[in-house]
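All protein chains of the complex are present and in place, except for one that has been dropped.
By written order: A and B. Residues from 1 in each chain.
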Amino acid sequence: MSTEQLIFERGAPGRRAATLPTLDIPEQPLDSLIPAAYLRAEPAPLPEVSEIEVVRHYTHLSQRNFGVDQGFYPLGSCTMKYNPKINEDMASLPGFARLHPLEHESMTQGALQLLYELEQYLAEISGMRRVTLQPAAGAHGEITGLMIIKAYHESRGEGHRNIVLIPDGAHGTNPASATLAGYTTVELRSDARGGVDVAHLEEVLAAHDGKIAALMMTNPNTLGLFDENIVEIARRVHEAGGQLYYDGANSNAILGITRAGDMGFDVVHFNLHKTCSTPHGGGGPGAGPVGVAEHLVPFLPGPLPAQTEDGYAWEDAGPLSIGRVRANCGNFLVLVRAYTYIRFNGPDGMRHVSESAVLNANYVMRALQADYDLPYDRECMHEFVFSANRQKKRGATALDIAKRLLDFGIHPPTIYFPLVVPEAMMIEPTETETRETLDTFIAVMRQIAQEAAERPELLLEAPHDTVVGRLDQTLAARKPDLRWHTQPVQTLA
Amino acid sequence: MSYVPNTAAEQQEMLRAVGVETIEDLLKPISPEVRLQRALALPKALPEPDLRRLMLRMSEENADLDHYASFLGAGSYEHIIPSVVPHLYKRSEFYTSYTPYQPEISQGMLQAIYEFQTMICQITGMDVANASMYDGSTAVVEAALLAVGPAGVGDVLVSRALDPQYRATLRTYAWARGFTYREIGLEDGATSLADLEAALTPQTKAVIIQQPNFFGVLEDGRAIERLTHKTSALYVVAITEPASLGVITAPGEYGADIVAGEGQSLGSPLGYGGPALGFFASRDQFVRRLPGRLVGKTVDDRGQEGYVLTLQTREQHIRRERATSNICTNQALLALATTIYLAALGKAGFRELGVQCLRKAHYAHDRIARIAGYRPLFTHPYFDEFAIATPLPPEQLNAALRERGIIGGYDLSADYPELGDAMLFAVTEARTREDIDALVEALEEIAGTANVN
Partner (left out) sequence: MANTDVPDDLKYADTHEWVRVQGDEATIGISEYAQDELGDVVYLDLPWDDAGQRELRIGDHFGDIESVKATSELFIPISGTLLRVNDALKAAPEQVNSDPYGAGWMLVVKLSDPAELAKLMDAAAYAKFLESEGH
């Protein structure tokens, strides 16, 4: 039996862990300070546990969780690279961690300098003019970028441009962000080589003449393929009056090799939790800075860090700015980690990251292409997509292969995405894996391919060795149980 | 310097295995016309010890709260974080994991988030809570987006006592999405009921207040609820100082439909404003319209209890252009920190936290109010923050306080020019009587010196 009790089910009435400071001021009755009507009648029914119970409980939970530090994590599109330990130490320095966001500029010169320099590094890496560090995540960056584009069109009297083009392989956040920015989306088909179908693009541009606000795109795209027609695509969209938005989710492939700006993009967002090694934290926090070309600078959210004669300062946004997209300056401690990473790697190191990521992906792809269907057989960039079609015919799906990988202590690839490939398995090894790890993965994937052909039931029953087996998603969604409820009979007092 | 483990020789062998000569052969799809023909213009690489020295120096250019007694709040609050909290949430099994899409190997994070959802419900008095949002400001935006629904239109009424940065964020999203943002005026530092009543129409989709509000003032949550629910509008209560929930009535008790706010107070470092922790809770009836991730309890194929991400059809990766929120990455690690923090404080400790903040703030308030030239701006009850009319411009006062090792209150004059010279002081359990007395002495002295001049 390996169910872990909830923290609420542990402890006993009267137990507690943390202590508060000794109250060193005169005590007056609470209701003499504020009217009783504002006072909470009953304390929140939080757990009553001792410190050792807190420690054991959350340590046990950590042991029921799998991270990059435990093993290989080739989760496509998520760039699960090693998270350097020095990044964590730097983000914990009191001068960064114990800093109030509204402190006077004179008291935060180090933080402002870091933000100012990081903005410059990111502008250089992406080929953009300026960068806002406010957005908290990739999707937050997307809507920020689209709002900048919207403000730009409005400033030119072209607020009627209401269509955002999105390739069929796009991340789900792209269309969702477009809708929230008040846009209508039109999907672009992929061509036989996995890129944007330029003929279809032309048709769509003609059909919506004068209405195109932007094209959102990743390059390399979600198939891990670099779109060779990017210059042509950029030219056509610009000629139609649209702006080009670069979804930076796949930037790990191109650092120092090419830049969104060099490809013709006007706006780009970063996922620093992918490209710049800041940890994913079990789902977050991330950081999604947005860079823009010169003509879009006036629309950036403010304030922006600036260097003045007296040191560093916050510079208010101008009248054309879209305004704030969140409180304060962004996920600062994530930005500290990204800054540390860039300074550690330097220009050559950053390029070496991408080259090695591309090599590792091609190495795995070529080693396994005899065992799994490869729908687009050409050089991949930092990731690639297999289809489990062949295995499915024998009865084991991409999901079953994913679950079988768990038995080998390997995190599965992203499955069933992108939507354009049936039974998709999207594999991104990243640059921080050793050749031995890649070879082990290759051997395991070959073994699973063989099992799928000979003993598919082994896959259907997987995983065999995890603390829980496959969970009933249907039950979870039909009868949502989203919180623990106090059992009235349970109190011992 | 590199985190790439494979040597140049190993990479050569790997290239041969791939069937090419050089890395360049793999980069062929990137045509020369888009290639960067030079090295990136970045500072040269630094080995770890050099980098550590550089970063330490930069961090020391900042006035951290280990060296200053701070009375600055205004949406971000210094509270004492017990050692047990960072020791546990910084375990790398948690922080190096991705979103728990593979539940069999993510039970730890999933269960912690289920506990987080429960605790947020317990402290807010609501039925259901999600797995976190970016920060308080964007959580409030999500509440407005839920209220205006898929059509994205209607009026959202916002108290002028909502954090100015939150209001700025709401205005940005209202413009982009296409709903109408309208402000409700104030009376004696609280939301004007008369203004609210006059502004409510059948087009009103949401009424958003903050509790305690930006001035630390406790709003009459029930009176606002009665007015709001005379229409079909949703009643949204924003919380930026959740330590208040230890002792102040929970919004669930006075009829809130949605509680959205900032959880930084509960176990996360200030971090110059981020990463912060947005939380979002609602009544049961909105469960299938909530933004963000939700963890649910279920059973596995062996009959054991376990946890999964659930009700995912609400989310962008399934609903795509029909989604009402685009959030994907959230703030899971901070949600974990808050869960551990609330477990460590527990039922009695969380109440004591609220009580201490309230008592210390009232002690400071009463002492400052007795200094000549300083006057409380409002008469309403307050929690751990209060506004004071000052005899000198706050900027001048704060500069003088800094010289004495004190970080003063928030200067209200830019956001609320109608208040004149006014400052917002926050006093939490982290301040000692000595800190407070030193502040009082300094305020008196600075004003006195200025009068002499």
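Operating definition for what follows: a residue touches a chain if its C-beta (ideal position, glycine included) is under 8 Å from a C-beta of that chain, and two chains touch if they have at least 3 such contacts.
Just so we're clear, the structure is a prediction, and the values are computed from it rather than from any experiment.
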{"item": "Missing chain: touched chains present in the view", "value": "A, B"}
{"item": "From B:Ser2, B:Ser31 or B:Gln312, residue that would touch the chain that is not displayed", "value": "B:Gln312"}
{"item": "Residue among A:Ile86, A:Val444 or A:Ala477 that touches the chain left out of view", "value": "A:Ala477"}
{"item": "Interface with the undisplayed chain - residues on subunit A", "value": "473-474, 477-478"}
{"item": "Subunit B residues that touch the omitted chain in the full complex", "value": "288, 312-313, 318-319, 322"}
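Note that in this section only the chains that are shown with their structure count from here on.
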{"item": "For subunit A paired with subunit B, centre-to-centre distance based on mean C-alpha positions, whole Å", "value": "19"}
